[in-house]
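A protein chain is absent from this complex, but the other protein chains hold their places.
To keep things simple, chains are lettered A and B as they appear, and every chain counts its residues starting from 1.
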Amino acid sequence: MLPYLLGWVGFVFNVDLLNAWGWRLLLGLRVTAEVVLIACSLGFLLAWPLSLARRSRNPLLAWPVLAYTAYFRGTPLLCQLYLVYYGAGELRPALASAGLWWFFRDAFYCCIFAFTLNTAAYQSEILRGAVLAVPKGQLEAARALGLSRLAIARHVIWPQAMLVALRPLGNELISIVKASALAAIVTLMDLMGETRLIFARTFDFSIYLYAAILYLAITQAISQLWNWLERLLSRHLIIARAVTAPVAQTRARGPALDPVSAEF
Amino acid sequence: MGWFSLLFGPDGWAPLLLRGTLITVMLSAASVPFGFGGGLLLALLKLSPRRAVRTACEAYTTFFRGIPDLLSLFIVYFGLQALLNALGNALGDGWRLEMNAFVAGVLALSVVVAAYSSEVWVASLRAVPPGQAEAARALGLDPGQVFRLVQLPQLLRLALPGLGNIWTILIKDTSLISTLAVMDLLRAASEASRSTARPLLFYSAASALYLVFSVSSGFGQAYLERRANRGYS
Partner (left out) sequence: MKIAKFLALIGLASGLASGPLAAKDWKTIRIGMDATYPPFESVDPKGQIVGFEVDYANALCAKMHVTCTYQNQDWDGIIPALLAGKFDVIFSSMNMSPARAKKVLFSNMYYATAPVWVAQASNKSNDTSLAAMQGKLVGAQSSTVFSNYLEKNYKGVEVKLYPGGDEPLVDLANGRLDYVVSDILVSERFIEKNPGCCRVVKTIPRSADVFGPGVGAAFRPDDVQLKQMFDKAIAEADADGTFKKLEAKYFKIDIRGQ
């Protein structure tokens, strides 16, 4: 049985392939990076007004945003991408007369459009949750100090909310890196697109694993960057953490689980 | 042709879309026991006293959480088949192991969902107070009973919100299976739109069906969480 399994390992990793095609993967990596960075930044800009509108007491503002987030969070991104890409094709006469066709003609812009709207829905919910997580007393204290609404938002709510939002926003960035692989399905030659092309050309399975390693490198780098950012931005909380950490650790290592893990 | 007859006419596509919805629901549901169960197993192994076991499980989770789900599905779909072929060859000439696309899809989804859910399980395992197990042991329960009767019910309550999130991810991830030639909801919508040249209509219909599924499972989740939290608030 061993030689067969070794054969499987050979099927999975093939170094020559990387020499021949590795540069194409890097080309694709660049497109992936562009899509992700543009979509996430635009999505972040869009998320602010959305989260404000969502919290508004005016139902004419809150309800459309609720429907928007429900749609983009409740349906698959691939379906949204198809709707934008092929739907825009069906709407071409209307889009052309509105002077928008040049935008939707391009697969790159279609992907940016769909990914931006998608991530804006998620990011707006993250921001909303983060603002809600700021203790009420903070707001009351700031009001008692006689700060203006803008000053409260800028100096009291926003810094604390951003700290809460930091981790989920990082996770969202990672999600978009992963979701960007769908762009290949609408002809964009991103990392996944190049990978599929090389696979179709060589029928060599290892290329998928090399692509996986590249994706893994990106997502791990983001995750490390975020750990660093979080440490940097929460230095002022370090005393509080020093107090709570031992408690968390004893729980983590608590004896409760030992009999359980001993079973396996 | 009007949208009504395209959907509900004699050659309408509504039945295929509904069948696709059923496949989507079945793909999601069938991945739950393997995905969530596998995740729990991973979580328990991550808390194992053996370092090698912990490292291996962390590596698995890091890998599948760090790469696109689409890529995971491809790797499992073709990689697993290659592994099966290797096994089949090992069985001797003339043996063949195969999976149909649905089973392969469920396995591929489960591999991803197991990685995602193991994190939720670990957090919940850590949150069950150690005193619970100690008390149960003091009562003379054996380790299996301690886990099944005392820890698991509390674990489920704590894990429910996190698992609910993963369930919604799972529903949406089933759409990726459409690229592996399973006639799920999205694939049905694709077939309809390519055949009729009406992508707006059919992808909107598919979106509506996905929304019905995800919104109603949101209600189901809320119900389960209320139920699990009886006696806690």
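The rule we apply is simple: contacts are C-beta pairs under 8 Å (C-beta built on N, C-alpha and C of every residue); 3 or more make two chains touch, one makes a residue touch a chain.
Predicted model, so just to flag it, every value in this text is computed and none were measured.
Of the candidate positions B:A29, B:A101, B:A135 or B:V215, contact with the hidden chain is made by B:A101.
Checked against the full complex, the one of B:A82, B:L200 or B:L224 touching the unshown chain is B:A82.
Within the full complex, the residue among B:S48, B:S72 or B:T179 touching the omitted chain is B:T179. What chain A contributes to its contact with the hidden chain is residues 1, 86, 88-90, 92, 96, 101, 105-107, 185, 187, 193, 196-197, 199-201, 203, 205. Contact between chain B and the unshown chain involves residues 11-13, 15-16, 19, 78, 81-82, 84-85, 87-88, 90-92, 94-101, 103, 179-181, 183, 188, 191-192, 194-195, 197.
Following the convention adopted for this analysis, only the chains that are shown with their structure count from here on.
As a whole-number value, the distance joining the C-alpha centres of chain A and chain B reads 20 Å.
If you check the complex, the residues on chain B that touch chain A are 41, 44-45, 47-49, 62-63, 65-71, 74-75, 78-79, 82-83, 86-87, 89-90, 125-134, 137, 143-144, 146-147, 151, 168, 171-176, 178-179, 186, 189-190, 193, 197-200, 203-204, 206-207, 210-211, 214-215.
On chain A, the positions that touch chain B within their shared complex are 1, 4-5, 7-8, 11-12, 70-71, 73-80, 82-83, 86-87, 89-91, 174, 177-182, 185, 192, 195, 205, 208-209, 211-212, 215-216, 219-220, 251-252, 254-264.
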